[in-house]
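Attaching a single structure in structure tokens format; questions to follow.
A single protein chain has been omitted; all remaining protein chains appear in their positions.
As written, the chain order gives the labels A and B, with residue 1 at the start of each chain.
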Amino acid sequence: MRNTHIDLMTAVMSGRCEDLGSLFRFSGKKLLMLAMALLMLMLLAVPAAAEGEAASLVEDPDYYARFQGQNITLSVYNWGEYIADGSDGESIDVNGLFEEVSGIKVLYNTFATNEELYAKLKSGGAGYDVIVPSDYMVARMIGEKMLAPLDRDNIPNIRHLDEQYVYTDFDPEGAYSVPYTWGTVGIIYNTQYVDAEEVTTWDILWNERYMGDILMFSNPRDCVSIALKRLGYSMNTTDEKEIREAFETLKDQKALVQAYVMDEIYDKMEGEEAALAPYYAGDAITMMDENPNLAFSVPEEGTNRFIDSLCIPVASKQKGAAEAYINFLCEPEISLGNIDYIGYSTPSLAAMELMDEETSNDPVRYPPQEILDKTEAFIYLPAETNQLLDRLWTELLSNDQQFSRWTIPVFLLVAILFSIGLNLYRSFKKKRGNVS
Amino acid sequence: MKWLSKTYVAAVMLFLYAPIGVLIFFSFNESKSRANFTGFTLDWYQKLFSNEMILQSLLNTLIVALVSSVIATVLGTMAAVGVNSLRKGPKALVMNLNNLPIVNPEIVTGVSLMLLFVMFKELMGRVGMNFEFGFTTLILAHVSFSVPYVLLNVLPKLRQMDIFVYEAALDLGCSPSQAFFRVVLPEIMPGILAGFLMALTYSIDDFVISYFVSGPTSQTLPITIYSMTRRKVSPEINALSTIIFAVVLLVLLLVNFHGARQERLQRRKGGAAA
Partner (left out) sequence: MKSKYSALPYYVWMALFTIAPLILVLVFAFTDNNGAFTIENISQVGEYTNVLVRSVWLAAVATVICLLIAYPLAYIMSRLGPSKQRTMVMLIMLPMWMNFLLRTYAWMTILENNGLLNRFFGLFGVGPFDMINTQGAVVLGMVYNYLPFMILPLYTIMVKIDNRVIEAAQDLGASPLKVASSVVLPLSVPGISTGITMVFVPAVSTFIISRMLGGGGNLLIGDLIDLQFLGNAYNPHLGSAISLVLMVIILLCMSVMNQFGEEEEREGMLI
């Protein structure tokens, strides 16, 4: 590494700063005061919550009140768009209400996929207290000893929940997880561009007529499970041949796919940037509210039925407060208000009773038994299968047939141009050397 | 020729500013649409200022930037003094080392620091101590990538300095530290200041490295913006862009105005002398 570049780079980058420096000398004090004023303004701008509302929504305010004044901060790591935050002016602000009733400050961050959550925890960087993995990820985390066992006495509101979601295949004793929501995967489509009768099968995602108008999941498990189901295999297969076959079909599909997305899907479907995409039913409801042209359908081959659960990472330093938070989310009034905003299905029987009939009879939220019968839940996969999935997923995203067609010739062209340029430069230099 | 070059400059400026203009324009849009302007509103600004997450991350950004650039400036200035007195060979070695973080891709710096902090966390865990990703890791990382810039800004000023001034101060009875603070420091101040500001702006702007080393308690503004762009996008982000643009414009105008005035003053002074 030589220094001429670095010197020039620094000169370029510091050019803007030296000018700024002169400004500082000229009015350092004034600028400082301005900065202080801005800081003060920001501190003042933090809004105060409405008093007294929260206590009326919970069954036992004393349970939460014991945390008051302890100055606890709780880090919650949840999916994007997965809690009512009052931002639309109608819904409740769940975190705000919890802060009010318990005095615990909630630090709320979001992730986009189960795998992202896993990586963040596994890389050790994260000090989260409450996380919301889905079924198969709960199983994987239990298997890798990443979750803390829950103290059920601290979460009395579990009694409001439907037992089939509390005691599950991935956590038979309900020792590590409390269900937050459940739902199905289906296809959300725009009725203006897609014929509703075609959406009865996963094949439509491989239909060339919709080239460039299809969005796909941007995470390996959801993506491959669709391909597996379409081929008639189990979503939980550990057979390497079946998985490879499924990924081959996904590679074929790639030319039709406009983008691999997670929550970016909201803008793309609502803004009619794409015609159809597989996604979670609850989010589809939110999108359908925004754009009446959208509809949702579950293909006949069957689909995935998922449970997203509240868990506490083993490294959490605030287990008691985390359990209080989980308990708070299971309060009937709170889950009702929350579920109303996020659109997913609730495991809370108490909330179901409070719900209006139109919502509890909505076939998208609470599908009829014949659809549920054909659903399959994700289960824990052995480590080798997970590794295979990760590897094939990276391969899928990096594979690109269109590319290889024109790369090589253009590359050669550039190399040739480069060498010509170099030669010209050399000969020019020689000439100049002769002159001097 | 003249009009050709003028059109060319105008075209490039259009390319540079059209996207920003679009962002600003749609921050006043009533509906959430990014392409249909339905009516004028200031709602998004109001929402922005009641969005606790954004305000908190702005505060975090400023704290991290200030602390890390102060540390980097002190460290870098001390380093410059030491490096300046090195012989040519070792000096070249140190400068090469110093350039490493500058030419290294940000993402590699980010993941390498992440690996380091994870290892450190594991070691601490083994002796029963607690170490979390957060402000500490963020500040350590920011200092690491900005120290080289401070050194590069201060070193030339030291080199230009007349060594005899320092020695004269010593001869006149100053202690070495007095001589440094009274004589050397004022002389190299512009370099230090430039280095500090560079560290500050880099820290405020950094996303890639922060993305890998931040924890839940220390989300900075760029990280918050990133997570905003990955969700349902709200025009709040346009409002935020507008405000940032306005602040930057204001500062640069001040600098420009001030610089021009100083130039004029200098010219006048020069004229009077002649």
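Just so we're on the same page, contacts are C-beta pairs under 8 Å (C-beta built on N, C-alpha and C of every residue); 3 or more make two chains touch, one makes a residue touch a chain.
Not measured: the values here are computed from a predicted model.
Although it is not drawn here, the omitted chain touches the following shown chains in the complete assembly: A, B. Among A:F67, A:F98 or A:Y118, only A:Y118 touches the chain that is left out of the view. For the chain left out of this panel, the touching residue among A:Q258, A:N293, A:T359 or A:T385 is A:Q258. Counting the whole complex, the residues of chain B in touch with the unshown chain are 5, 8-9, 12-13, 15-20, 22-23, 26, 34-35, 75-76, 78-86, 94, 97-98, 100-101, 103-109, 111-116, 119, 140-141, 143-144, 147, 151, 163, 166, 176, 180, 184, 201, 205, 207-208, 211-212, 221-222, 225-226, 229, 233, 237, 240-241, 244-245, 248-249, 252, 255-256, 259-260, 263. Mapped onto chain A, the footprint of the missing chain covers residues 1-2, 4-5, 8-9, 11-12, 15-16, 113, 115-116, 118-120, 122-123, 212, 218-220, 254, 257-261, 271-273, 387, 390-391, 393-395, 397-400, 403-404, 407, 410-411, 414, 428-429, 432-433, 436.
Convention: only the chains that are shown with their structure count from here on.
Each chain gets a centre from the mean of its Cα atoms; for chain A and chain B, those two points are 31 Å apart.
Remark: chain A residues 1, 3, 6-7, 9-10, 13-14, 16-26, 39, 42, 45-47, 73, 75, 77, 80-81, 87, 107-110, 112, 123-128, 262-264, 266-267, 271, 317 touch chain B in the complex. Of all the residues in chain B, the ones that touch chain A in their complex are 33-35, 47, 49-50, 52-53, 55, 58-59, 62, 95-96, 99-100, 102-103, 114, 117-118, 121-122, 130, 132-134, 137, 149, 152-153, 190, 193-195, 197-198, 201, 212-213, 215-217, 219, 227, 230-234, 251, 254-256, 258-259, 262.
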